[in-house]
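Okay, here's the structure, questions in a sec.
With one protein chain withheld, the remaining protein chains of the complex are depicted in position.
Entry: subunit A
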Amino acid sequence: MYEGPVQDLIDELGRLPGVGPKSAQRIAFHLLAAETEDVTRLQDALQSVKEGVVFCDVCGNVSEQQRCRICLDSRREPKLVCVVEEPKDVLAIERTREFRGRYHVLGGALDPLSGVGPDQLRVRELVNRIGTDEVTEVIIATDPNTEGEATATYLVRLLQDFPGLSVTRLASGLPMGGDLEFADEMTLGRALSGRRTA
(Lines give C-alpha, C1' and ligand atoms only; values in the text may rest on other atoms or scores of the structure.)
Protein backbone atom coordinates (compact mmCIF):
# COMPACT_ATOMS: atom_id res chain seq x y z
CA MET A 1 0.00 0.00 0.00
CA TYR A 2 1.26 3.46 -0.94
CA GLU A 3 0.63 6.81 0.75
CA GLY A 4 -2.97 8.10 0.51
CA PRO A 5 -3.28 10.00 -2.84
CA VAL A 6 -1.08 7.57 -4.81
CA GLN A 7 -3.03 4.56 -3.56
CA ASP A 8 -6.33 6.37 -4.25
CA LEU A 9 -5.22 6.97 -7.85
CA ILE A 10 -4.16 3.32 -8.26
CA ASP A 11 -7.52 2.16 -6.89
CA GLU A 12 -9.46 4.47 -9.22
CA LEU A 13 -7.43 3.45 -12.28
CA GLY A 14 -7.87 -0.20 -11.34
CA ARG A 15 -11.63 0.19 -11.70
CA LEU A 16 -11.29 0.98 -15.42
CA PRO A 17 -12.11 -1.86 -17.85
CA GLY A 18 -9.07 -3.90 -18.87
CA VAL A 19 -6.80 -2.25 -16.28
CA GLY A 20 -5.44 -4.65 -13.68
CA PRO A 21 -3.61 -3.72 -10.45
CA LYS A 22 -0.16 -3.81 -12.10
CA SER A 23 -1.26 -1.63 -15.04
CA ALA A 24 -2.97 0.77 -12.63
CA GLN A 25 0.26 1.10 -10.66
CA ARG A 26 2.29 1.70 -13.84
CA ILE A 27 -0.12 4.41 -15.08
CA ALA A 28 -0.20 6.07 -11.64
CA PHE A 29 3.60 6.35 -11.50
CA HIS A 30 3.68 7.57 -15.10
CA LEU A 31 1.27 10.37 -14.15
CA LEU A 32 3.32 11.16 -11.05
CA ALA A 33 6.43 11.60 -13.20
CA ALA A 34 4.65 13.48 -16.03
CA GLU A 35 4.77 17.26 -16.57
CA THR A 36 2.05 19.25 -14.81
CA GLU A 37 0.68 20.53 -18.18
CA ASP A 38 0.23 16.94 -19.45
CA VAL A 39 -1.71 15.96 -16.35
CA THR A 40 -3.83 19.13 -16.57
CA ARG A 41 -4.66 18.34 -20.21
CA LEU A 42 -5.78 14.83 -19.21
CA GLN A 43 -7.78 16.27 -16.32
CA ASP A 44 -9.51 18.76 -18.66
CA ALA A 45 -10.30 16.04 -21.19
CA LEU A 46 -11.86 13.86 -18.48
CA GLN A 47 -13.90 16.75 -17.13
CA SER A 48 -15.14 17.91 -20.52
CA VAL A 49 -16.18 14.39 -21.54
CA LYS A 50 -18.37 14.16 -18.45
CA GLU A 51 -19.73 17.69 -18.64
CA GLY A 52 -19.84 18.32 -22.39
CA VAL A 53 -20.82 14.99 -23.92
CA VAL A 54 -24.45 13.93 -23.94
CA PHE A 55 -26.46 11.30 -25.78
CA CYS A 56 -28.21 12.43 -28.96
CA ASP A 57 -31.96 12.90 -28.42
CA VAL A 58 -32.76 11.16 -31.70
CA CYS A 59 -30.33 8.29 -32.14
CA GLY A 60 -28.67 7.84 -28.73
CA ASN A 61 -25.14 8.28 -30.09
CA VAL A 62 -22.59 10.30 -28.10
CA SER A 63 -22.78 13.96 -29.02
CA GLU A 64 -21.72 17.44 -27.92
CA GLN A 65 -25.18 18.87 -28.58
CA GLN A 66 -28.74 17.65 -28.17
CA ARG A 67 -28.54 16.24 -31.70
CA CYS A 68 -25.44 14.50 -33.01
CA ARG A 69 -23.46 15.45 -36.11
CA ILE A 70 -25.02 12.62 -38.16
CA CYS A 71 -28.64 13.43 -37.24
CA LEU A 72 -28.04 17.11 -38.12
CA ASP A 73 -26.42 16.31 -41.47
CA SER A 74 -29.06 17.00 -44.14
CA ARG A 75 -27.06 15.04 -46.73
CA ARG A 76 -27.67 11.82 -44.82
CA GLU A 77 -30.61 9.71 -45.99
CA PRO A 78 -33.34 10.02 -43.29
CA LYS A 79 -35.34 7.08 -44.63
CA LEU A 80 -32.56 4.63 -43.86
CA VAL A 81 -31.78 3.76 -40.23
CA CYS A 82 -29.04 1.40 -39.09
CA VAL A 83 -29.62 -0.09 -35.62
CA VAL A 84 -26.44 -0.78 -33.63
CA GLU A 85 -25.72 -1.82 -30.05
CA GLU A 86 -23.11 0.75 -28.96
CA PRO A 87 -21.78 4.15 -30.09
CA LYS A 88 -18.49 2.47 -31.05
CA ASP A 89 -20.41 0.40 -33.63
CA VAL A 90 -21.43 3.67 -35.35
CA LEU A 91 -17.75 4.43 -35.82
CA ALA A 92 -17.10 0.92 -37.21
CA ILE A 93 -19.81 1.33 -39.85
CA GLU A 94 -18.76 4.91 -40.64
CA ARG A 95 -15.25 3.62 -41.40
CA THR A 96 -16.68 1.57 -44.29
CA ARG A 97 -17.84 4.82 -46.05
CA GLU A 98 -20.62 2.69 -47.56
CA PHE A 99 -23.55 3.79 -45.43
CA ARG A 100 -25.23 7.14 -46.02
CA GLY A 101 -28.23 6.77 -43.74
CA ARG A 102 -28.67 7.52 -40.05
CA TYR A 103 -28.26 5.45 -36.91
CA HIS A 104 -30.11 4.26 -33.85
CA VAL A 105 -28.01 3.18 -30.85
CA LEU A 106 -29.81 0.65 -28.64
CA GLY A 107 -27.37 0.95 -25.73
CA GLY A 108 -26.64 -2.78 -25.53
CA ALA A 109 -28.19 -6.11 -26.46
CA LEU A 110 -30.88 -8.31 -24.92
CA ASP A 111 -29.07 -10.26 -22.22
CA PRO A 112 -31.37 -11.78 -19.59
CA LEU A 113 -28.34 -13.25 -17.78
CA SER A 114 -27.30 -9.68 -16.98
CA GLY A 115 -30.87 -8.53 -16.36
CA VAL A 116 -31.11 -6.62 -19.67
CA GLY A 117 -34.50 -6.87 -21.37
CA PRO A 118 -36.24 -4.72 -24.01
CA ASP A 119 -37.15 -2.06 -21.40
CA GLN A 120 -33.48 -1.47 -20.60
CA LEU A 121 -32.68 -0.73 -24.26
CA ARG A 122 -33.79 2.12 -26.53
CA VAL A 123 -36.34 -0.08 -28.31
CA ARG A 124 -39.35 2.11 -27.56
CA GLU A 125 -37.50 5.15 -28.93
CA LEU A 126 -36.76 3.22 -32.13
CA VAL A 127 -40.41 2.26 -32.61
CA ASN A 128 -41.57 5.84 -31.94
CA ARG A 129 -38.96 7.17 -34.35
CA ILE A 130 -40.10 4.86 -37.12
CA GLY A 131 -43.70 5.81 -36.39
CA THR A 132 -43.08 9.54 -36.67
CA ASP A 133 -40.22 9.82 -39.20
CA GLU A 134 -40.53 8.65 -42.77
CA VAL A 135 -38.24 5.67 -42.27
CA THR A 136 -38.57 3.07 -45.02
CA GLU A 137 -35.71 0.69 -44.20
CA VAL A 138 -34.20 -0.45 -40.92
CA ILE A 139 -30.87 -2.27 -41.12
CA ILE A 140 -30.21 -4.33 -38.00
CA ALA A 141 -26.47 -4.39 -37.33
CA THR A 142 -26.19 -6.05 -33.93
CA ASP A 143 -23.10 -8.04 -32.98
CA PRO A 144 -22.88 -11.54 -34.53
CA ASN A 145 -23.03 -13.28 -31.15
CA THR A 146 -25.82 -14.92 -29.15
CA GLU A 147 -27.10 -11.71 -27.52
CA GLY A 148 -26.86 -9.77 -30.79
CA GLU A 149 -28.72 -12.49 -32.70
CA ALA A 150 -31.47 -12.64 -30.08
CA THR A 151 -31.81 -8.83 -30.19
CA ALA A 152 -32.02 -8.88 -33.99
CA THR A 153 -34.68 -11.62 -33.91
CA TYR A 154 -36.71 -9.65 -31.36
CA LEU A 155 -36.54 -6.45 -33.42
CA VAL A 156 -37.45 -8.22 -36.66
CA ARG A 157 -40.48 -9.72 -34.94
CA LEU A 158 -41.48 -6.34 -33.50
CA LEU A 159 -41.04 -4.34 -36.69
CA GLN A 160 -42.11 -6.78 -39.39
CA ASP A 161 -45.70 -5.54 -39.45
CA PHE A 162 -44.82 -1.85 -39.79
CA PRO A 163 -46.56 -0.81 -43.02
CA GLY A 164 -44.15 0.30 -45.74
CA LEU A 165 -41.06 -0.62 -43.75
CA SER A 166 -38.47 -3.14 -44.84
CA VAL A 167 -36.31 -4.68 -42.14
CA THR A 168 -32.94 -6.02 -43.26
CA ARG A 169 -29.91 -7.48 -41.50
CA LEU A 170 -26.21 -7.35 -42.18
CA ALA A 171 -24.98 -10.30 -44.22
CA SER A 172 -22.81 -12.69 -42.29
CA GLY A 173 -20.29 -15.21 -43.51
CA LEU A 174 -16.60 -15.89 -43.82
CA PRO A 175 -14.03 -13.22 -42.93
CA MET A 176 -11.56 -12.09 -45.59
CA GLY A 177 -8.11 -13.62 -45.29
CA GLY A 178 -9.13 -16.88 -43.60
CA ASP A 179 -8.95 -20.57 -44.57
CA LEU A 180 -12.20 -22.43 -45.17
CA GLU A 181 -11.00 -25.48 -43.24
CA PHE A 182 -10.72 -23.43 -40.04
CA ALA A 183 -14.20 -21.93 -40.30
CA ASP A 184 -16.56 -23.09 -37.57
CA GLU A 185 -19.83 -24.85 -38.42
CA MET A 186 -22.05 -21.92 -37.46
CA THR A 187 -20.22 -19.32 -39.54
CA LEU A 188 -19.93 -21.67 -42.53
CA GLY A 189 -23.59 -22.67 -42.18
CA ARG A 190 -24.69 -19.03 -42.23
CA ALA A 191 -22.40 -18.28 -45.16
CA LEU A 192 -24.06 -21.14 -47.06
CA SER A 193 -27.62 -20.17 -46.18
CA GLY A 194 -26.91 -16.54 -47.08
CA ARG A 195 -25.10 -17.31 -50.36
CA ARG A 196 -25.81 -15.12 -53.36
CA THR A 197 -25.63 -15.49 -57.12
CA ALA A 198 -22.07 -14.83 -58.33
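Going forward, a contact is a pair of C-beta atoms (placed from the backbone, for glycine too) under 8 Å apart; a residue touches a chain by one contact, two chains touch by 3 or more; residues count from 1.
Here is the rule we go by: contacts and distances are computed from a predicted model.
Asks: Among "Probable septum site-determining protein MinC", "DNA repair protein RecO", "Succinate dehydrogenase cytochrome b556 subunit" or "BolA family transcriptional regulator", go ahead and choose the protein name stored in UniProt for the chain not displayed.
Replies: "DNA repair protein RecO"
Asks: Looking at A:Ser74, A:Thr96 or A:Thr132, which residue reaches the missing chain?
Replies: For the chain that is not drawn, the touching residue is A:Thr132.
Asks: Identify the residues of subunit A touching the omitted chain, counting contacts across the whole complex.
Replies: 17-18, 110-115, 117-118, 124, 127-128, 130-132, 144-146, 149-150, 153-154, 157-158, 161-164, 175, 177-178, 182, 184-187, 189
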